[in-house]
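Input: a single structure, listed below in structure tokens.
The block that comes next holds chain A.
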Amino acid sequence: MSNKSNATPAKQDAAPAVGTPQSHLAPINANLSKEAKVGLYRTMVRIRRFEERSLRAYQAKKIGGFLHLYIGQEAVAVGCCSLMGANDHVITAYRDHGHAIAVGMDLNALMAEVYGKATGCSKGKGGSMHYFDPSRNFWGGHGIVGGQIPLGVGLAYGVKYKGLKGASMAFMGDGAVNQGAVHESYNLAALWNLPVVFVIENNRYSMGTSQERSSAGFGLAERGRAYGMAWGTCDGHNVYDVRATMDKFLKLARDESKPSIVEVDTYRYRGHSVADPDKTYRTRGEIEDYQNTKDPISLFQKTLLDEGVLTDALIEQIDTEARAEADRSADFAEASPYPTVEDLQKDVYWEVDNPAQKTSQGRIFFS
Partner candidate 1 sequence: MAQIIDMPKLSDTMTVGTLVKWLKKEGDAVKSGAILGEIETDKATMELESFFDGTLLKIYAPAGSQIAIGAPLCAIGKPGEIVPDVPAPVAPTPILKDDAPAPHKPATERIPALTPPLAATAQPVVHPEIPSSPGQRIKISPLAKKLAAEKGIDPTRVTGTGPGGRIVRDDVIAAETAPKSQAPAAATTKGAAPAFVSASLLAKGPVQEEKLVPVSNIRGIIAKRLVESKTQIPHFYLDVEIDAGPLLELRQQLNAALEKSGVKLSVNDFILKASAEALRRVPTVNSSWEVSAAGQASIHQHPAAHVSFAVAIEDGLITPVVRDAHLKTVFAISDEAKSLAKRAKDKKLAPNDFTGGTFCVSNLGMMGIDHFSAIINPPNAAILAVGTTVKKPVVKNDQIVIGQRMSLTLSVDHRVVDGAVGAQFLAALRQLLESPALLLI
Partner candidate 2 sequence: MPVITYREAIRHALAEELERDPNVVVMGEEVAQFNGAYKVTEGLLAKFGPKRIVDTPISEAGFIGMGVGASMLGVRPVMELMFWSFYSVAFDQILNNAANLRYMSGGQINVPIVIRGPANGGTNVGATHSHTPENVLANHPGVKVVVPATPYDAKGLLKTAIRDNDPVMFLENTILYGDKGEVPAEEYLIPLGKADIKRAGTDLTIVTYGRSVIHSLQAAEILQKEHNRSVEIVDLRTIRPLDIDTVLASVAKTHRVLIVEEQKPFASVGSQLAYMIQREAFDELDGPIHRLTTVDSPAIYSPPVETEQLPNPNRVLKAALEALA
């Protein structure tokens, strides 16, 4: 990833072309069953349709606050999360819908959450930026840029402390790489050999500021060299490439307890958030170019058609089902109740929520 030019970024490592035979032949991909491949494709489509349905809901004022859409980046979350083992963990920033769906969270709970309903996955208390599912080793959904990275290091620390074989994938955007907490995290991970893979989803823009205007020095992942960390890059529009690359670094983490930084080249079609007037920093043409030539779903669709895994009928069916599922989630959210004012002070303290085991006294809430 050169940081010197505004044109299509050139990578230091060999830039995988669309559907390069290399990654699709890597065992991690070649050994996938047909069903598994269809599964990858289906998950990407489901993410896309869910995001589109969310946008519609937001514009209909069903959703308040922020909505950061993952449209265009589906291959990254799907590729990474599809590699998760029992002791692997995922944590990301606020563009978290893709990761949530990729780890298998229920769309009803996800939509209800952005609708602010009590049936949401965070009981309506978190919103779009705060999807969590510890049972699926998914630790959110975080609002402060870069704030989740030390937590990701902590997850790796916890895995190692418990003597387990696993890795923590700590996702961030290209805008987070300059936060102090991120550098501190790199240092801790490298110093203590913690099994964390720092995944930089570089969609080229940190809100309205391009990577070129934000980051000095080495390429974003290459900064790992300063800490003696392994690093790499991959093509985020190609789910096979994501899988093949991440597999290497995940094994490094799991087997050798070594951290790494992986920069994933990707792109978002929508603004930073749905309220973002993105005309100020990029052209319509650029977006269309990506949509036409680099859309990860289109690319994988073609790949699977070529492999004979997908048929037009199946593609149609998957799409219809995905739309229906997204619609159903909106209906579910619509019909669900809001939390009550009494719910405000639940889920704040473990002790208050578990009164049988409470040992503290005194007044814990005030008015």
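Assume a contact is a pair of C-beta atoms (placed from the backbone, for glycine too) under 8 Å apart; a residue touches a chain by one contact, two chains touch by 3 or more; residues count from 1.
Regarding candidate selection, all candidates are chains of the complex that A comes from, given by their letters.
Computed from a prediction, not measured in an experiment: that's the story for all the values here.
Candidate 2 is the partner touching chain A in this complex, chosen from 1 or 2.
Interface residues of chain A, counted against candidate 2 in their complex, comprise 89, 91, 120-126, 130, 132-134, 139-144, 147, 149-155, 157-159, 161-162, 180-181, 183-185, 187-188, 191, 345-351, 353-354, 357, 359-366.
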